[in-house]
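Partial view: only certain chains, each at its native spot in the assembly.
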Amino acid sequence: MTSTEHSESVSASADFGLLSPQWVGSAVAEATSDSAVLTAMVDVEVALVRAYETLGIAPAGMSVIVRAVADTAPFDLADIALRARSGGNPVIPLVKDLRAAVAAANADAASWVHRGATSQDILDTALMLVASRSIALILADAEACVHALAGLADHHRRSIMAARTLTQHGVPTTFGLKAAGWLGGVSEARKRLASTQFPVQWGGAGGTQASFEMLGGAGTGARLSDAIAATIGLASPPMPWQTQRAPVTRVGDALATLLDALGTVSSDVLVLARPEIAELSEPSSPGRGGSSAMPQKQNPILSVLIQSAARKAPGLAAELHRSANAVDERPDGAWHVEWQSLRELLRLAGGATAIAAELLAGLVVHPDAMLRNLRSSGPLIVAERLMLEFGPVVGSARMQELVSQTAADPGSDLAGALRAEPALEGVSNATIEEALYPIAYLGDAELLIDRALAAAVLEVQS
Amino acid sequence: MTSTEHSESVSASADFGLLSPQWVGSAVAEATSDSAVLTAMVDVEVALVRAYETLGIAPAGMSVIVRAVADTAPFDLADIALRARSGGNPVIPLVKDLRAAVAAANADAASWVHRGATSQDILDTALMLVASRSIALILADAEACVHALAGLADHHRRSIMAARTLTQHGVPTTFGLKAAGWLGGVSEARKRLASTQFPVQWGGAGGTQASFEMLGGAGTGARLSDAIAATIGLASPPMPWQTQRAPVTRVGDALATLLDALGTVSSDVLVLARPEIAELSEPSSPGRGGSSAMPQKQNPILSVLIQSAARKAPGLAAELHRSANAVDERPDGAWHVEWQSLRELLRLAGGATAIAAELLAGLVVHPDAMLRNLRSSGPLIVAERLMLEFGPVVGSARMQELVSQTAADPGSDLAGALRAEPALEGVSNATIEEALYPIAYLGDAELLIDRALAAAVLEVQS
């Protein structure tokens, strides 16, 4: 088969992300590709040989040979994927190919490849490595989001808008405070993700580390775990976690939490960018947000993609939890569900965070529209205040009546009605006027923005 | 870029199914690949041009030109996938490339490409086409499962085994009846899947079919829908289903139901192939079920893969339902979740059904082990019968006592105790003996097998 033919046949069954605009082309897409997973498995196999050397169990020089062979070996991903069906995981065919390639160079070195290890050790550790590498990329984008959000919160301290509850105008707020809320969500989620640990899984065939003990004496499994962890930059746990899958669910929960926070941002943008509301616009870019039918369309496509990513995350994180209810020393199906679920979650988080960084860096805020929409509610936007301030004097039943009249007839003059209210005789017009200013009913919005900024700074530093 | 370089760069970010041994290499994997999705989108675009011709709106000959160009156009999947991000779906870049390629051959023909259509029309219809093509493959494998199961049910009418409830031995049953239960589940699910309709989606930009009406007068949208459906072998619905997504959820529910039934088969095989039970074995195949660490291993890998596929299905079908709670005339995120969820569900069903066909065709049944395990429960396996038969005479409290004594001391002689029971004085030893034969307590197992076989035959024919 020529390389052209091979390329075509590969294309015929391969996926390029055609149905995943949420993450195609992102850095995490590359960091989680089949090729990247294969690289990570090879990295773990090489780290094992090196660990044997470090512990004096294998002769020096073996790992360099394995590394060199692995770097140039023409692994055929599509073929390895197909052969993974026999044993149910890709480690078995990879080890066969790797051993053969190394053996062609050096038979001794080949004998140390995968020695004493089991497929789960390699695959679990490799997926942790893939997760760790992907999350480093995600964290960088999450920090960009945090910085952009901090800027928005600070800049829009006085951009007054309607707080909306159950879709309706409630009381006045500011866009700065809304951005501060987003900031709180994203920065806390970023912090949680940043503190996630990625432990090596190193148990041997049944979790007893017996093969390693046989090769190097008591404690060898734990020492190999430490050495491998040091080489590839993961953590070394007190025990193998063959059927105790909290290391996996914790990653999943943290990713879902980040996508929740980004999903909230996108939900708000999607509402506030509706043409009738028009308080926010997505950053424009030539050709972006277009339609195949309607030439005028400028769809908020960044938010749509973030939203669709956020919607899928909880289901995937839940699959990881379901797989964590595991039987025996390696379960009969649950383990196999994790791989693709974790990868898709990493990709969605990676894609969505990158898109969010772009969205937030260029988000266009329209304070004028915010003010116009707020004013459309007239004095009702401060009805809570009127009830609190004048209710004790006028009686809350009467205040409710006045408010309801205004709600029923938006053209009616609530200020006048208040001035005419007998019980408010002693209240100055200025007091009534002020009570009706939305800007005078922002409460502690600025103080809360300050608190959010302070907390986010602390969290980025931690 | 040479083709070799291209192949390498493609490999770097493409997926080959490395983490999906459940379906990699299956016929459905190919029928749902990015390439197959692209082909389906092109098929819909060509069918539209042809429909315009059929209706006399476009001049004759246009669709032949578009088809010919499309068949040789070097669509770059990876590139189209990347460009799909701008508008959030792959139709927009595909149409651009297709129009350009056709225009190079014939400008008139190019003007009819995608004319009046919207991205959703193309993508929804293309995914229905992909689903329809995939499900045809799945149904063939499901029929093979049905035939194998019918054979097992019929052949093992008298292979007596323990019915197990809440993991414990209950009463006697036969493997034939167990297989008949599997048969009922799979054949009913197959029937449901076979009756699924795959409607064209044809609404135009906002569901009014206005562009089509403009091009061809009243009713053109519906006539185009009919013509396209006829060309590509789908159904033509009474209305567009832009935000009424039951056509998608129905496919998802049917696929999940099939995977439930196959999952049940695999759950049973996984239990019954445990070495301590050993009533079933998977068909052996050189190298299959091996381990990278333990040379003796013969894992029931077919069942493991089916099980892991079955576990993922409900979550994916649920995502389709969530997307069916849709807003506006095209929702802002929900629609984008469907594509990959539906595809993964098709793949899992396709892979699992193919694997199940192989498993069931070669399933090794060990009636001797079934009998041995059944006997290990001694007379307790017929305790229900003893209670029913002798309880009214002896009193149920006393019968419970006798049974409990036997349960507490498996070596005790229940037959002797019954013979010695004063209240059973008039009951012959033969009657007591017969009451203790498990084979005499199979109830209507055979009759139920007959019913299951009859129902399955009817369903395959329907």
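All chains are identified by letter, namely A and B, in their written order; residue positions are counted from 1 within each chain.
Simple rule for what comes next: a contact is a pair of C-beta atoms (placed from the backbone, for glycine too) under 8 Å apart; a residue touches a chain by one contact, two chains touch by 3 or more.
Here the structure is a predicted model, which means the values were calculated and not measured.
S.K.: Taking the 2 displayed chains as part of a homomeric complex, how many copies does that complex include in this file?
M.R.: 4
The rule is short, and it goes like this: only the chains that are shown with their structure count from here on.
S.K.: How many angstrom lie between the CA centroids of subunit A and subunit B, rounded to a whole number?
M.R.: 31
S.K.: Provide the residue numbers of subunit A that touch subunit B in the complex, in ascending order.
M.R.: Those residues of subunit A that touch subunit B are 3-4, 6-7, 10-22, 24-25, 29-30, 33-35, 37-38, 77-78, 80-82, 84-92, 95, 114, 116-119, 122, 204-205, 211, 266, 270, 285, 287-294, 299-301, 303-305, 307-308, 310-312, 315-316, 318-319, 322-323, 332-337, 339-341, 343.
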